[in-house]
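Only a single protein chain was left out; the remaining protein chains are all shown in position.
Moving on to chain A:
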Amino acid sequence: MAEIRVEDLQKRFGEFVAVKRSSFTVADGEFVVLLGPSGCGKTTTLRMIAGLELPTSGRILLGGDDVTFHRAGERDIAFVFQLFALYPHMNVRQNIAFPLKCQGMSRSEVARRVAEAGRILRIEHILDKPVSGLSGGDRQRVALGRAIVREPKCFLMDEPLGALDSEFRHVMCGELRGLHDRLKATTVYVTHDQLEAMSMADKIAVMNKGVIEQYATPQEIYQRPVSMFVADFIGSPSMNFLRFQSALAPGDDVVSLGEARIGIPAIREAVPAAELALGVRPEHIRFDDGSSLRGEVYGTEYLGTTQIVTVDTAFGQVKARTGSDIRVADGSHVGLSFDAARLSLFRASDGGCIRSALYEGSTHG
């Protein structure tokens, strides 16, 4: 097991920059998720760490050694592909043993390791079956088996659950995290599914257009998003943005949206007059008839214990998550108040966050 350090990594495909100056460190034994929409460069980043793709510039260190230009086979890592890449001409046992064979390991040692991997993943009963007839979950486990027999420095996984149906994905998420907790293996995991990321990661790197926008724990990313992109990408329904014009000075803890004066965490920087966006999570909105921020109820989505109420306001549409016991009729006018300590502010122009008390004590991306 080892630490992975990525420094200033850049990858171009011709004119197109797929990964822009990424830097992050995965501590020994950490489970890090690269999260982002399709095409943002997650796979490219992972493939560079694996050695399947050479970076245009930057460095990659594995356990302190610079491996930027080492061949994939020399890096002692395991890679789990989305399609699992199980060899159809071999059975399960041969598939799992395949990585060991080229190391010239003794037969008895190979057998011991394969048996152990089978036991850890609970696939002992299918070891002698051909891979073609296996279910998605079993294929997944065999692919993991092939990764863990090597006892490599780290695991790299590219959407390993992408091919499974959503229900089963949830089960496998739990299994994967359980496996990681037992093996304590440094893991980099790529997905575009925020729920997968939130439920498994020690740390999440949120990527957008080749840039890592924020690299922090799931809680941090959810509560203190450093950009509108991160705020929007994480959370379901996503964060509401109320757009308004204003200038702010350090120490301000109130903003004016039309008539309404809304409390916010104290601002820590001077902001010249510009279009701003007030970020509010749906669960931080309450109906409050005393509030002067008003809107008209557009519709309600019932979710069991909670419901999502959509309200049209002068500053844009807002989705609020409330207990499902509150009854609001479509078309009725309501007042909204927010949980002041939890609000974030962004510059609408570049989506960057405005420093405030909210971010204090947090690592800034």
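Keep in mind that, in the parts below, a contact is a pair of C-beta atoms (placed from the backbone, for glycine too) under 8 Å apart; a residue touches a chain by one contact, two chains touch by 3 or more; residues count from 1.
Please note the rule applied: contacts and distances are computed from a predicted model.
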(message) Can you match the unshown chain of the complex to its UniProt protein name from these: "Carbohydrate ABC transporter membrane protein 2 (CUT1 family)", "ABC transmembrane type-1 domain-containing protein", "Ubiquinol-cytochrome c reductase iron-sulfur subunit" or "Sarcosine oxidase subunit gamma"?
(response) "Carbohydrate ABC transporter membrane protein 2 (CUT1 family)"
(message) One chain isn't shown here. Among A:4, A:26, A:62 or A:78, which residue touches it?
(response) A:78
(request) For the chain that's not shown, point to the residue among A:17, A:52 or A:115 touching it. (result) A:52
(request) In the full complex, which bits of chain A touch the chain not displayed? Write them out. (result) 50-52, 71-75, 77-79, 81, 83, 85, 87-89, 98-99, 102-103, 132, 146, 150
